[in-house]
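Every protein chain except one is present and positioned as in the full complex.
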Amino acid sequence: MIKYMLKRQVVEDILSLTFLINFVLILGVVLAFSLIFLSDYRGQLADYAVKSAKNERTLRHFSEDPRNANAYANMQLVMKPRAERFISLSYEDRSPQGFYFRMLSYELRVLSRKEDVSGIGWYIPVTTREFISPPAFFSPDLTFIVQFLLSFLAVILAFNAVTGEKEAGTLRLIYSNPAKRSHLVAMKYLSAMLTLGLPLLLSLIIATVMLEVSSIVPLASGFLYNLMMFALLSFLYLSVFVLIGLFCSTVTRTSRHSLVLGLLFWLFLVVILPKSPGLLLNLKRFDVPTGERIESLVEKTSQDFQEKYKKEAMALRDNEEAFMRLVNRVGPEVDQARQGVRDQYLTRKIAIVKTLRKINMISPASLYEYATSSVAGTGIFHFENFWNQARQFGNGFISFVKQISGDKEPSSPFQFDIRSITNKPIDYNAIPKFEEKEIRPGERIKEALPYVALLALYNLFLFTFVFYKFGRYDVR
Amino acid sequence: MIRTIIKREFLDNILSFKFIACVLVAIILTSVSTVFLRSDYLARLEDYRTGVTLNERNLKEVPVYSYLAPKVFKEPNPLSIFVSGIERETGTYADINHRDIPASLRGGLIKNEFSHMFSFFDMSSVITIIFTLLAILLSYNAITGEKEEGMLSLSLANAVPRYKILLGKYFGILISLAVPLALLFLMGILIVLLSRDIEVSASFFFSMTLLFGLSLLYLSSVAFIGLFVSARTKKSFTSLLVLLSVYLITVFLLPLAVNGYAGRVTSLRTRNFEANLPSVTDAREKAIEQSLDKIRSPRTWLLPFPSRRGTMLLKRISPPEFLDYFKKTVRIQEKLMEDYAVKIESLREIDDAAAAAVRRWRNIILAMMPSTDFTRMADLTAETGEDNLLLFVSKLKTYWHSYVHYLDEKNAFGLKYFYPYPEEFTPQEKDLIERINKDYVEGKQLAGYRGKYLEEALGVNPEVQNLDLSGLPAFVFHGSNITDKIGVMLPNILVLISYNLVFLLLAHFSFNRYDPRKDA
Partner (left out) sequence: MTNQQPILKADDLSKRYEDGVLAVDHLNLNIYPGEVYCLLGANGAGKTTTINLFLNFIPPTTGTCYVNGIDVTKDPLEAKKYVSFVSENVMLYGNFTARQNLDFFAKLGGKTNLAKSDYYQVMRRVSLQEKAFEQRVKNFSKGMRQKLGISIAVIKDAPGILLDEPTSGLDPKAAEEFLEILEELKKEGKAILMSTHDIFRAKEIGDRVGIMKEGRLVMERTREELQYEDLVKIYIDYMKSEPLKI
């Protein structure tokens, strides 16, 4: 019995116009996106190369003349644009790219999208020569295509599973035979997944070949593995929407109602729900000071220290040596306190984002987005990991220079007493360089686990509900 | 006759599930977002008022021109509660400084750099997303549905010309959309009026009315498009599928793609400034160096001291040649800064022009689709979009020139640039200065004496007078009035009107040829 039903269902679907339209649409959109991504990615890599080259130059100058090189130079530690951005961009292009690392200090300042460089301080401006884009509803990547377009198609495919057959009169016909109720639903589900899954897989394969052939995007084996995980997650996600379509079909009497209900569900879960928590950013709970205010708080920390040690400093004002020794002693404390203020607020900002994400976890669309972002190692997960690596590098760099200078003064921070840095050239190859390490697969999967579990739960719940509802459906 | 049809269509619409569901969603979203955006607006207004007050207070207490750092603020617009545009994203004030022509705004409420991941709804997006969907749901089966159920045959078996039936359906849909829309607008206005902290002028009401009218014009075009597609298809499902695809593409995908692409193109074409700035600033440094070279600098005895006041006092009690030196160098340096500010600005203008070109074609492309056309007009009406920001910045630049002119008039780069004290010395000070000069002329290393002399000077404590800034030009920025707004939007309005007319005609011709038989 199942065999016949499945065969009929599949043949009917493949012959239908819907299947063809699906196929063409999915293929077309994914391939068009691949082309856009390729053209864009080149630019991103070029930008990254420029920054890396600049860092290299800074390090070389430093290695040649450590004491007199511009030791207050900044290195720009930025996240490398990985090929995984194709799978999940997760707003990386709009979020901070990395950090300014002020060499020989503990200072790590968040590097924001663009800075005005005319020389009057730093801040996040919106200038006339920058493109002022409206806040994005979505981030363009494969995840978006599946999350938005394919889920919509899933609902369209599944909404008249039951009501359509009822209206064509075939529902009664089928059940006048010894056919289990659950089988019809299962068949509809499988055929919908097939109609979506085939073009999706095909287009992913073609896209991968395109990326490979273009030789712009360096594809490691890791990328293929990530792509496979992405495909699995996509199936899990699309399954939710097929089930929602089926669900609507079983709780309404006519196709028309079923479709409207399905559309409203889709709109709510994919568009409305994920975009609502943005308003919460206004709440006092989620308030953070502006970048300038944070910097002024940092300055205040310095001033506090000055107040604290003012008497001592005044007393030593005529004794240069002693004065500098005091400065060297207090210096690192000040530096770390300053950076501590910055760190505190950055942690807070990231925590706020994570809280809002938690609120979003009601929506399967958000769950899917976060899951793919975790698996691909992009987004805020990436940024946090990068921050750790940047900090480790910064500390390591200071230790290295101290060590090679023969740490004269107790933990001298250099920025106050440049004479504590060695004035002999350092071997460039010995200097620690910043190489961003990819997040290990195990960690990425661990990060994605809660989202995947919830998606599976969604599926389970919808499955049982649909089967239950259909079991009691009035086939007349 | 048409009235009968309109009445029936309207009643049928408002009793349907899709209408009730969509309107409910629209009301909830709009009310929630209005409440949040209102408190957001109030916070920004508070920010603005504090900033302005603080600025005025600071201006009163400025002793020297080097401390003069006026700020210019952009007042938040109450209409941003309904059409948030980019107002929340952009800065709110600019520092006016003779060294750099302002090109951007600082501050602003979006302080979390990661907040870009979260967008939100405002009333204008409720209109483009929810109301458009409702318009589609009401119109997609206006004709196909009646055919499928046999009513079309029944209606056409009467002496009613087809165009009357079509117009009846159209007006039925329009009124079904207008009523909840009016409700939302009224609700929004009420929320604003009931807030005691918000002052609104007549232009607010005019703008809201204009916005309402534009929304109806837009939704009307959607209704005509829906009617046209319905009159061209045989099955309701096909009609819905076509309309929904168009909806997804024009409301979500296309703006994303166009804006994304335009953003990338802009960033590629505006690298000129960053690339060439170092050479200009280098040239500036060189020019300053060269000019200062010609002036003999006195022997240094002044080391940096933490407090500004300390430095100032040291200048006061310095040997006379120091004061002379400072006077000359400051004038030359600051004048050169001013000149180079203009040069840097011309560098910017190259990139600005490139960005403006991209903006132009992006606007043209987006103006061709009703939904994005409407969004642009909403931004223009509420003055919360890009155009308003650009206008403000251009006014800032004009203001900069009048500010610099003021500085020149007041001879700001003279003594008063860095010297807050009266030119007359008290006998005590004269004595102190004589002693210092004696030590200096004798060639003594004064480093060791510095602290001692400074303590004495601190004890004298000369009077500081604040500047008279009564002539400082004020920055004034008015929003445009209604007629100006409409004037700017005229092409966009014409686009929407064309859409309405074209699809009205297409629907009319299609419906005239439409086969009403149930099984056809």
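Each chain gets a letter, A and B, in the order it is written, and its residues are counted from 1.
In this section, contacts are C-beta pairs under 8 Å (C-beta built on N, C-alpha and C of every residue); 3 or more make two chains touch, one makes a residue touch a chain.
Please read all numbers here as calculations on a predicted model, not as lab measurements.
**Q** Could you tell me which shown chains are touched by the chain that is not displayed?
**A** The chain that is not shown touches these displayed chains: B.
**Q** Using the document's definition of touch, tell me which of B:Ser155, B:Thr238 or B:Thr329 contacts the absent chain.
**A** Touching the chain that is not displayed is residue B:Ser155.
**Q** Decide which residue listed in B:Leu11, B:Leu54 or B:Leu268 touches the omitted chain of the complex.
**A** Answering carefully, the residue with contact to the hidden chain is B:Leu11.
**Q** Using the touch rule from the top, list residues of subunit B that touch the missing partner.
**A** 1, 4-5, 8, 11-12, 15-16, 149-151, 153-161, 515-518
Just so we're on the same page, only the chains that are shown with their structure count from here on.
**Q** CA centre of subunit A versus CA centre of subunit B: separation in Å?
**A** 28
**Q** Which of the residues in subunit B end up touching subunit A in this complex?
**A** 17-18, 21-22, 25, 29, 32-33, 36-37, 39-40, 43, 85-86, 89-91, 95, 97, 99-100, 103-108, 111-121, 129-130, 133, 137, 141, 145, 236-237, 240-241, 244, 248, 252-253, 256-257, 259-264, 266-268, 270, 273-274, 277, 281, 306, 344, 348, 351-352, 354-356, 358-359, 386, 389-390, 393, 448, 451
**Q** Inside the complex, what are the residues of subunit A that reach subunit B?
**A** 36, 40, 43, 90-91, 94-96, 110, 112-113, 116-120, 123-140, 148-149, 152, 156, 160, 255-257, 259-261, 263-264, 267-268, 271-272, 275-282, 286-292, 306, 317-318, 349-350, 352-353, 356, 379-380
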